[in-house]
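Working notes, beginning with the structure itself.
One protein chain omitted, others in place.
Residue numbering begins at 1 within each chain, and the chains themselves are lettered A, B and C in the order written.
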Amino acid sequence: MIDFEPTEEQTLIVETVREFARGELRPRAREADESAKTPSELLARAHELGLVANGLPEEFGGGGARSAVTGALVAEELAWGDLSLALAVLAPSLLGYAVVDFGTAAQKAALLPESIASASCTGTLAAVEPRFDSDVYRPRTAARRAGSEWALDGAKCLVPWLEGVRHILVLAQAEGALGAFAVPSGAAGLTAKPDAYMGVRALPLAELELRDVRVPLDARLGGERGPDVRALVARGRVGLAALGVGVARAAFEVARDYAKERKAFGVPIATKQAIAFKLADMAIEIDGARLLTWEAAWQLDRGLDATREAALAIHQVRRVALEVADGAVQVFGGHGYVREYLPELFLRNARGFACFEALTLV
Amino acid sequence: MIDFEPTEEQTLIVETVREFARGELRPRAREADESAKTPSELLARAHELGLVANGLPEEFGGGGARSAVTGALVAEELAWGDLSLALAVLAPSLLGYAVVDFGTAAQKAALLPESIASASCTGTLAAVEPRFDSDVYRPRTAARRAGSEWALDGAKCLVPWLEGVRHILVLAQAEGALGAFAVPSGAAGLTAKPDAYMGVRALPLAELELRDVRVPLDARLGGERGPDVRALVARGRVGLAALGVGVARAAFEVARDYAKERKAFGVPIATKQAIAFKLADMAIEIDGARLLTWEAAWQLDRGLDATREAALAIHQVRRVALEVADGAVQVFGGHGYVREYLPELFLRNARGFACFEALTLV
Amino acid sequence: MISFDPTENSNQARRYYRQMAQEQMRPISRRYDEEEHALPREWVDWYWQNARGGAPGNPGGPTDGFVQVCIQAEELCWGDAALYLRTPTAALGGSAVAAAGTPEQRERFLKPFREPGQPIWGAMAITEPGAGSDSAAIQTTARFDAAKDEWVLNGTKIFCTAGEGASQVDGGFVVVWATIDKSLGRGGIKSFVVPARTPGMRLVGLEKKLGIRASDTATLVFEECRVPAGNLLGRPPKPKAEAEKAGDPRTGDKGFKGAMATFDASRPIVAAMAVGVGRAALDFLIEELGRQNVPLRFDAPPRELTALERDVIDMQAELQAARLLTWRAASMMNRGKPNNLEASMAKAKAGLAVTKITQKAVELLGPVGYSKKLLVEKWMRDAKINDIYEGTQQINQLIVARRILEYSSSELR
Partner (left out) sequence: MISFDPTENSNQARRYYRQMAQEQMRPISRRYDEEEHALPREWVDWYWQNARGGAPGNPGGPTDGFVQVCIQAEELCWGDAALYLRTPTAALGGSAVAAAGTPEQRERFLKPFREPGQPIWGAMAITEPGAGSDSAAIQTTARFDAAKDEWVLNGTKIFCTAGEGASQVDGGFVVVWATIDKSLGRGGIKSFVVPARTPGMRLVGLEKKLGIRASDTATLVFEECRVPAGNLLGRPPKPKAEAEKAGDPRTGDKGFKGAMATFDASRPIVAAMAVGVGRAALDFLIEELGRQNVPLRFDAPPRELTALERDVIDMQAELQAARLLTWRAASMMNRGKPNNLEASMAKAKAGLAVTKITQKAVELLGPVGYSKKLLVEKWMRDAKINDIYEGTQQINQLIVARRILEYSSSELR
């Protein structure tokens, strides 16, 4: 039956996460951006809440309650607080969900327990490449068989790189197929340097260079079969779409509140149609984008291919998040341009969705 | 020196044509659309004004005052009156300017005097093809050498087809190059049937089928060298862009006037920011599109390749004409949807610029 | 639970109406676009005889409720929006009777639509020449003639969809909005059921329109048009002093607010109709590109993605966003939740989205798309009405803005 109401359990989770976002993320958003640092206590707090672990299998210590729809609901709330911090606290999903979905039994046993137990983020994923036409479906990073090992060469960027990362899942062309390889963070030939962007400045990111990095054959995620990269990309896009909706909603809400507060020519600027209609359009577009995101998430939960739905959702979110954030700057006028207020931060973060891929998984 | 003021002579011409558009075209626009007919007296009147002949060479009876900028000014004014009727009265430009620009001496002597002297339109041009991906640069209509003749096969549509047409310049692939061929309207193998569209209904249009249509070798425009198709397309696009600006300006003006007149909730709807700002955007976009059109026209007048400038102008005009016409419907509300008022006609006509090519030349 | 899985009843309804659209509507689409105002007899009779009972299904099984109604509207407008509007049903007038009428009124006015006999129509008459979007500025008056226990209507109504059928064919009716006391403003506006062919109600014209030309958009004039007291929708009004107590359901019919609430129920359906027209164009485009082996990839390399591919992705995203907003507004009605905001969001989004989608489809299909050879140009003309009727784009933006800003209609005009 077609319905748009979260379950009671989802509602409870959303309320908890919303409180976390309001109490812990939003107040730290500006300072985290200015200092380009994620406050480390947040990760521990998020780990306590089990934001990621709740969805991982019970046999490895997780909550066993996997749902992409729930994941989307959670991601939106977190990003409403702050996008960088949301990506940071959700970073354990990268290794976690990828290994659950595509790993061999041995890989699960080797990687999941520490990922779930650790308060820090033990694994990450490298999907984006530092070139103009980065293409998650067609990485240039390549893995070739070299005896009993894989040898990887290439470059990656926009890799979430939190303290404690021990493995990086590197997406690479593997002799005709697409593969993901668990590369130890200390592997010879791997260099990681800090990576800086216009937005998501509080999220630690690395640019990786891989020069003949050797990993054993069983480091290939899922063994010979490899991961289903379409599913991986879709799970990444649904997560990103939900985050984008959260950024847009945050921008909309501050703009709405400001417009009701701020007076010009003696009346609140929200009473001007030019502002009021802009806010109305924002609200409509945000809701539309959210529903597209939910549909893609629901498709994943049904075990179906969600490539199309995820593509539509992220397409819409890229536009909506940017337009809404830009609109919020506009509503604030001069104040939207200064870092004393949040809209400019939303704008810098929102633009990132144009190039983000697999920065989180649902 | 960079300047945006028409010359005194151009100003006079614009005033004359504006008066013609206001007095002769606009009052006939609705009836012409409903009956799908161009009133024949208009062509005679336009011929008297020398709208096209003024720009053709004196040696064949023309005015010798060729200027693409002037052509753009004239086209805008005419289309302000009505797009269909503007295209009808400018139809002689198709054969006229193409032969002047690209014809051999013999072709000029053969075709221009009657084109200039006749009050009806003696020649037309077939550039568009009846398929989804019609491409003016790459027609599928083909001409092959068959002894001392060219044999043409293919199909064309959107061909202005006024009473008295004796020759059709047919754009065709001619053994590796692009050619234009003067095909007599009565040629064997050529069938013309009426062609109907959502808009420009008052303009008589034909869909042509060419089956082994034979023309002598010297029917090829410009002889072996052929016409410069890039220049031809650019001249078409500048003309169309100017016409599109005229349609947009007409739509803007009726919307502006209606908005000042029409009251809702006790005040003119123009005093509402949502309407007022929409009108402001229309005005800005129209002026921007016009200046792009002028620049492309000026480029042509300097004898330079204007492919880029014409492409930019028509790209902008396609969007602006549609948006402004659609906006005018919106300003009129329910009245915009009924054929008692003009906005719906502007909307139908404006959408045509997406597929129009070489329906007029400057 | 968040779910996008239609019930089997909805799936069956979709198939049923899609087939009907394909077989009964599409073949006559062009004809009745050209023969403006002609009665599409084939469709009207076929529907009346075969489809009035609704879609086959499992009456006891789970249902998507109002969402299924949206699915029906989408499928039939995918067939032909103008013919859909000409379908012999009680339509918006029926919704008003169902929403604001007494049980006796519902029985009296709606029963004929379920009985044998000739096809009949219902309609709603709100807009006036001077009023436009401003429903509260209604000038049509209703005077109570206590002697005869009748209401006497005077005024002119325009843009009355299905107004010819509803006013001219016995058994049908027009729900007319009129004020019983201008000094009461919105509170004075009531709705009256005027049966077809009531003396004093005159059909004075049909609009010639850009699109939906098979739909009879009527101008109706009421001159001393008398209807029985019991034709005031809801209970008869109490005296003026009491009537001013807003929100008291005993003060007669639900008045302006009740009538406006009809829109909350009808806007999702209108949005679904819009989605249907938009989908007609998008389906055709995608099928045509398929026939020509033009790729439409969701995973194209960024530098190779064609403008066409991106346009189609965008059209699909916009249409689906509109559809989901529509279903959400309908689904809230299933749950008995107020949906004024969500219904206006759906209407605003759907109207604009399908206007753009159909305009784009004409563009992407080149000269053939612009020509009369295909129906795509008709769908573009038909689609535009969705930006206008049942509240223009701007009116719906205004409603949304008021809700999100928590402003009254006097605070945000």
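Here is the rule we go by: a residue touches a chain if its C-beta (ideal position, glycine included) is under 8 Å from a C-beta of that chain, and two chains touch if they have at least 3 such contacts.
The structure presented is a predicted model; accordingly, all values stated were derived computationally and were not measured.
Asker: Tell me which residue among A:27, A:64, A:216 or A:333 touches the hidden chain in the full complex.
Answerer: A:333
Asker: Tell me which residue among C:149, C:283, C:304 or C:406 touches the hidden chain in the full complex.
Answerer: The single option touching the absent chain is C:304.
Asker: Which one touches the absent chain: B:17, B:99, B:198 or B:279?
Answerer: Of all options in B:17, B:99, B:198 or B:279, contact with the hidden chain holds for B:279.
Asker: Please pick, from A:24, A:76 or A:129, the residue that touches the omitted chain in the full complex.
Answerer: A:129
Asker: Kindly note down the residues of chain B that lie in touch with the hidden chain.
Answerer: 1-7, 10, 69, 133-135, 137-138, 230, 233, 256, 259-260, 270-271, 273, 276-277, 279-281, 283-285, 287-289, 291-292, 294-295, 298-299, 302, 307-308, 311-313, 315-316
Asker: Which chain A residues touch the hidden chain?
Answerer: Its contact residues with the unshown chain are 128-134, 157-158, 195-199, 262-266, 272, 274-275, 318, 322, 326, 329-330, 333-334, 336-340, 344, 347-348, 351-352, 354-355.
Asker: With the missing chain put back, which residues of chain C would touch it? List them for me.
Answerer: These residues touch the chain not displayed: 294, 302-310, 366.
Heads up, the rule we're going with is that only the chains that are shown with their structure count from here on.
Asker: Most remote chain relative to chain A, going by C-alpha centroids?
Answerer: Most distant chain from chain A: B.
Asker: Approximately how many whole Å separate the CA-defined centres of chain A and chain C?
Answerer: Roughly 41 Å, centre to centre.
Asker: Can you compute the centre-to-centre distance for chain A and chain B, using the mean CA position of each chain? Integer Å is fine.
Answerer: 51
Asker: Show the residues in chain B shared as contacts by 2 or more other chains, in ascending order.
Answerer: 272, 274
Asker: Two or more other chains in contact with one residue: find those residues in chain C.
Answerer: Within chain C, residues 394, 397 contact more than one other chain.
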